[in-house]
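Every protein chain but one is kept in place in this view of the complex.
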Amino acid sequence: MTIGDWLTESANWAFLFLAIPTFVASVMVVSSRNVVRAVLYLVIALGGSAALFLMLGAEFVGWTVVLVYIGAVIILFLIGIMITRAPLTKSVDLSHPISAKAPAALLSVLLFGVVAWAVVESFGLETIPLPEEATRTGEIGLSIFTSWVIPFEVVSFVLLAALIGGIVLARKDEPAEVP
Amino acid sequence: MIVTPGWYMALAAVLFSIGGAGVLVRRNALVMFMSIELMLNSVNLTFVAAGTGLGLIEGQVAALFVIVVAAAEVTIGLAILVAVFRGRATANVDELSSLGG
Partner (left out) sequence: MIDYHAILPEIILALTVLAVLVTDLVTKDKYYAAVVGMAGLFATMIPLLTLALCDDLAGCSGELPRVLFGGSYVVDQYAVVLKAVFVFAVFIALLLAVAYLESDRYYEGEFYFLLLAAALGGVVMSSSRDFLTLIIGLELVSGPGFLLAGWRKGDERSNEAALKFFIIGVTGLALLLMGVSLVYGITGTQLFAELAATPQAIVDEPVFALGLLFVLLGFTFKISAVPFHVWTPDVYEGAPTPVGAWLSVGSKTAGFVGLLTVCYLAFPQVSNLWGPALWLAAILSMTVGNFVAIQQTNVVRLLGYSSIAQAGFILAPFGAAAAAGADLQQAFAASVTYLVIYAVMNLGAFGVVIAVGTRLKTYELADWSGMYRWSAGLAILVGAFFLSLAGIPPLAGWFAKLAMFSATIAVGDIWGYSIAVVAALNTVVALVYYTKVVKTAFFDPVPDTIDVAALEGMDVAPPMQLALGITAVLVLVLGVFPGLVSTLAQYSSEVVTAAGL
């Protein structure tokens, strides 16, 4: 398949239209010197991936990402910034010096190269019609409550533990109140 | 509708490496958390793209579980971060609080 063929397909244009902002926003998240701005770029990156989930037919996952990540996790991050009083203006000492950055950047480029090569090598780039059975939300519920009951129950304990432990660690201890 | 799962997985590889670079390079704990979120999100993208490519629903189920785990992790991480900053702050805030009543 030539690049010309690839570009004539509208789904590929939609993919590019979503993938490029997601990529750029992700780069900005890790490189932004301003923490609040990093959070806002994270919104774009996650919103882009939510749209990509919709394109893949995973509607339930896509909307869950919108609700849980963009709705809740981002707010948590903003609250975290407020409570910890992280510097809201540009700060220079946010990152390692350049000398420490170079090997890390090299490592991540290497990581990308290896993973992307292996993925393309193994999965190929052939285009398939969106499978009908993979898009039904009802299937997800059925699957969770037949095959994945145990992880579903256990994950509720993960959330409960995170909630209770999080409250204890984050709450302010009154000096007068001796338990 | 047609899709090319390979491209989605390649994009996931990009996002994963960007997140990994963020964890390695950045010192700010909040930005490190965000980088980890990027990595987990790219895992979701791989799971869902793989599931769609195979025509199986398990990829989406796995992605949902990863989302829940990631949410729990953010809660834990931010609670720890608040504790860290509170410990640091008390050293100089104690003196200020007596002024503020």
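Every chain is named by a letter (A and B) in the order it is written, and numbering of its residues begins at 1.
Heads up, the rule we're going with is that a contact is a pair of C-beta atoms (placed from the backbone, for glycine too) under 8 Å apart; a residue touches a chain by one contact, two chains touch by 3 or more.
Keep in mind that this is a model prediction, so the values were computed, not measured.
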Contacts of the hidden chain among displayed chains: A, B
Missing-partner contacts on subunit A, residue numbers: 114-115, 117-119, 121-123, 147-151, 153-155, 157-158, 160-162, 164-166, 168-169, 173, 178-179
Subunit B residues that touch the omitted chain in the full complex: 9, 16, 19, 23, 29, 32-33, 36, 39-40, 42-43, 46-47, 49-50, 53-54, 56, 58-59, 61-62, 65-66, 69, 72-73, 76-77, 79-81, 83-84, 86-88, 90
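Note that only the chains that are shown with their structure count from here on.
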Inter-centroid spacing, subunit B versus subunit A (mean Cα positions, whole Å): 6
Subunit B contact footprint on subunit A (complex, rising order): 9, 11-12, 15, 19, 22-23, 26-27, 29-30, 32, 35, 38-39, 42, 45-46, 49, 52-53, 55-58, 60-61, 64-65, 68-69, 72-73, 76-77, 79-81, 83-86, 93-96, 100-101, 104-105, 107-109, 111-112, 115-116, 119-120, 123-131, 133-134, 136, 139-140, 143-144, 148, 151, 155, 158-159, 161-163, 165-170, 172
Residue numbers on subunit B that touch subunit A, as the complex places them: 1-22, 24-28, 30-31, 33-35, 37-38, 41, 44-45, 48-53, 55-61, 63-65, 67-76, 78-86, 89
